[in-house]
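Complex shown without one protein chain; remaining protein chains in place.
As written, the chain order gives the labels A and B, with residue 1 at the start of each chain.
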Amino acid sequence: MTRKQLIEIWVGVFVLMGVIALAVVAFKVSNFQGLQERSSYQVHALFDNIGGLKERAPVKLSGVVVGRVNAIEVDPDTYQAKVTMSIFDDYDKLSIDTSASILTSGLLGDQYIGLNVGADDLYLQQGDRIELVQSAIVLEDLIGQFMTKFAESGD
Amino acid sequence: MKQRILNFLEQIGQSAMVLLAQWGRGAIFVANLLPALPYSFYRLELLIKQVYFTGVLSLPIILTAGLFVGMVLSLQGYNVLVDFNSEEAVGTMTALSLLRELGPVVAALLFAGRAGSAMTAEIGLMKSTEQLSALEMMAVDPRKFVFAPRFSATLIVMPLLSLMFIAMGILGGYMVAVGWLGVDEGAFWSQMHASVDWREDAVNGIIKSVAFGVLIAVIALFQGEDAVPTSEGVSGATTRTVVQASLGILALDFVLTAVMF
Partner (left out) sequence: MSTLIEIRDLTFSRAGRKIFDGLNLDVPEGQITAIMGPSGTGKTTLLKLIAGQLTPDSGSITVKGQPVHRLSRRKLYQLRAEMGMLFQSGALLTDLNVFDNVAFPLREHTRLPEALIRPLVLMKLQAVGLRGARELKASELSGGMARRVALARAIAMDPSMIFYDEPFVGQDPITMGVLIELIKKLNDSLKLSSVLVSHDVAEVLSIADFACVIANGKVVAEGDAESLYQSDSAQVQQFLKGFPDGPVPYHYPANRFGDDLKERPA
């Protein structure tokens, strides 16, 4: 085997190792899902307060990720936060009276949207609005309420 | 007294002008090099040789360093997280630190010391032994034959090395956390998988490492070409490559982090 061939083999091994490392990072370490997004349909909901919800936050149903938050903006008419989310097409049988709440994973973890399916026979379609919502629980508000109540009862 | 102040100011001015002149030469060098870059893909054998010299020969140091950095991260993270009863998050912490910062930065620093300095020394030596002149006299453009393959090789090698560093680091973290400290294996991987985002964390880390590759290649090649063709000149240029590349990586990392995250 000549030196040139040896170099070529080593470079081949090197590139292969790089590709393996990339695959490990993509599939084992992070949530890589292919270059194109999974096909999905969009629904939106209006919240009074989204707390610390961010774009690309997960949308979960019974703890399973069924979609992602697409965009967060302020609705110009109601001044509420309009959260648009993509729900994967696999989950197209969500009843129209499904409710959405902004929840926190753990005490101080990231925030996500939790869905609770209702009982209606009609299903959510592309562009629909989720009517039943529960805003984020803001820890400071909670403590504030608790303190006021505590003070009132103390009188 | 007045004379001293004037002298001092003059010295500052002189150093600034020397520095500015060097930057100017560097900019001209890069501008001249750019049109030659596509050539490195016509001459694959030159590129492969440089990938071997810069990449394959850097493997031992990168893999070993990655393993240890991951082990240390995991150990340190565990000691902090165990107080909050969330030691399962050690995998997430290790993976995020490696992907966002330590992987690209440490791999680039090691690369600058291992391959960047060698590149400067080699080109400085080629200059001082008139090999670059000889190439020109043989009507072979040194930009195409010497500089372009090294530049492209660095660009290819740097993200790959960075990825290998990260993978090794996570393996090291896994060994310490799961194998030694008794963190639950399933929780280790699932937490990591759930909180590390491909685009936000991994892709940004890879972009960083490519940017560091460009920086190292420009500095190492320019310092080699700009070296005074004597032994002191070449050794000085080699030192400058390591110093400038290391500082440059850290500064660029700050800028990129500010823009990305």
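Observations on the structure shown:
What we mean here is this: a residue touches a chain if its C-beta (ideal position, glycine included) is under 8 Å from a C-beta of that chain, and two chains touch if they have at least 3 such contacts.
What you are looking at is a predicted structure, and each value in this text was computed from that prediction instead of being measured.
The undisplayed chain touches these shown chains across the complete complex, B. Across the entire complex, the residue among B:Met1, B:Ala31, B:Ala139 or B:Val259 in touch with the chain not shown is B:Ala139. Residues touching the missing chain, restricted to subunit B, are 125-126, 129-131, 133-134, 136-141, 145 (touch as defined at the top).
In this text, only the chains that are shown with their structure count from here on.
Our note on geometry: subunit A versus subunit B, Cα centroid distance of 35 Å, whole angstroms. Every residue of subunit A that touches subunit B in the complex is listed here, in rising order: 4, 7-8, 10-11, 13-15, 17-18, 20-22, 24-26, 28-33, 56, 106, 110.
Those residues of subunit B lying in contact with subunit A across their complex are 45, 48-49, 51-52, 55-56, 59, 86, 95, 99, 157, 159-161, 163-164, 166-167, 170, 189, 192-202.
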